[in-house]
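A protein chain is absent from this complex, but the other protein chains hold their places.
For chain A:
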Amino acid sequence: MKPMFSPRLILGVFLAVLAVAPLVLSPFYVTLLNYIGLYALVALGLVLLTGVGGLTSFGQAAFVGLGAYTTAVLTTATELPGWLAWAGGSPWLALVVGLVFTAVVALVLGSLTLRLSGHYLPLGTIAWGISLYFLFGTLDTLGGHTGLTGVPPITVFGFELDRGEELFYLIWLFLLSAVFTTQNLLDSREGRAIRALKGGMVMAEAMGVNTARSRMIIFVIAALHACASGWLYAHLQRFVNPTPFGLHIGIEYLFMAVVGGAGQVWGALVGAGVITIAKQWLQDVLPRIFGQSGNFEVIFFGLMMVIVLQRARDGLWPLLARLVPVRATRRELDAAAEALPRKPLPAKGEVILEAKEVTRRFGGLVANNNMSLSVRAGEILALIGPNGAGKSTMFNQISGVDTPTSGEVLFLGRAVAGRDSREIARMGMSRTFQHVKLLPTMTVLENVAIGAHLRGDKGVLSSAWRLDRNQEARLLNEAARQIERVGLAEHMFDAAGSLALGQQRILEIARALAADPCLLLLDEPAAGLRFKEKQALAELLRKLRGEGIGILLVEHDMDFVMGLVNRVVVMEFGEKIAEGLPEDVQRNPAVLEAYLGGVE
């Protein structure tokens, strides 16, 4: 067996090497490391944005520019307008102003473009990336294309950081805090919501996650990282001009994130390192080979990106990580954590869901016609019918995914129509999906914890600085409790994608339960289950019913339904053809005709 290192050890060695580096390396290499740190800070924002969140920006260099120019103007201007005079002269105040300013710009740009589908955002970022770059070059207050000189050094406790070796520590302090806070963030309630953005938005919304907000959060965080990098850059260079903030550099930042491994926090550092060193070397070698000067390294970067994306889409980090055997750390659950508070359940027998004369037309097609049904607390209602009967459409009307053409759906006495899935989730209705919607690379535990999203309230900052641990332990405990309850305890730490389909359906039920619902909507939960699993599921549903939860079941499997549910509603051609006790419905001639065909 290969020796395994603990992650702490490796991190410790890395930090020690970093601490010693400027003392032993020549200024050339210290400068190189400084730039790697600055670039990695920007690339880290892109890892969060692109690798984790699935959003792409080519315009990060412009945010770097905002940070750099803000501090350059504030620290060099001789005359500031009165309302800004307080911020003049101090790099630290300029950092604060820059961060606020960048956040505002990012909020505006984000609110304009983030709602658009995937490819518009990157195109939009190219456009404003270029606009801001040209603006830097044309505004007189920013010194035009020559830029601003005489930027003072940063002082820390009266000590001037005017040499590269001194600023080194500040740069890497910024970078490492950014790395750790990002890591912390991703491993939290907000982080799970962010990680759901790529491929799980519909599910996340149904679990109460505001995906638009999560997208904005990572967009702003990425911009702030870029801004901080620009601030450091300005005080390292001691002058700014527009060149390093152009679109081509923005593209390079994205390359760093992708080459390093866009889903990996440490990938940003690898990517920034590889590209910065390769650039240095190629800029040295290529002009000699080609016999003329120019930025020929971009040819190699471009081709390298194509090859990386064709051959190793996850970037270099996973390849590197394989070389160093790190012991996998398993999440410890804190069994002592206090249970989450529960909402009081409605009294058994009380009507919690009522659909009244719901009609849904798609053009000329009437998918649901005059459908009425009700579910009481502590009962299981099955909605059955042949394929194409309109069950799924009905399910969508009830769960608020779709809005009825006429009629209304009341949940706990309040109309569902017009509310988004988040609000409905908050009211206490939770659901599973006909086509399983999981985040396959996340563990079963984390997937279920998304269900409990609305039962926590810790935000980005407390997550980043680990002030959320108490609540996080309670959330994870709740998730673990639901996983044990549905019988998946042995898979708690497995990737959700590695489960069999039947188990994934059960996982969805655990996730729905983690939301502490009073009404559970299950879309074909028994599909793909084996006999034993079906028995276990039926047992679970009976238990939930006993606790007072109302359950609406859309199902095909008659054996499963008939032995389990209290009442059945049968649909055909969008209409209700029968309703009643399972035994009665089974003998109903209309139902027999719908299922078995009429007797000639």
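Keep in mind that, in the parts below, a contact is a pair of C-beta atoms (placed from the backbone, for glycine too) under 8 Å apart; a residue touches a chain by one contact, two chains touch by 3 or more; residues count from 1.
Following the convention adopted for this analysis, contacts and distances are computed from a predicted model.
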Protein name (UniProt record) of the chain left out of view, among "Glutathione S-transferase", "Branched-chain amino acid ABC transporter permease", "Glycine cleavage system H protein" or "Sarcosine oxidase subunit gamma": "Branched-chain amino acid ABC transporter permease"
Residue of A:L11, A:A77, A:L135 or A:A417 in touch with the missing chain, whole complex considered: A:L135
Sole residue of A:P22, A:G54 or A:G574 that reaches the chain not shown, by the stated touch rule: A:G54
Given A:F296, A:F573 or A:Y595, the one touching the chain that is not displayed: A:F296
Touching residues (missing chain, whole complex) on chain A: 50, 54, 56, 58, 112-113, 115-120, 122-124, 126-128, 130-131, 134-135, 138, 199, 201-202, 205, 211-212, 248, 251, 254-255, 258, 290, 292, 294-306, 309-310, 313
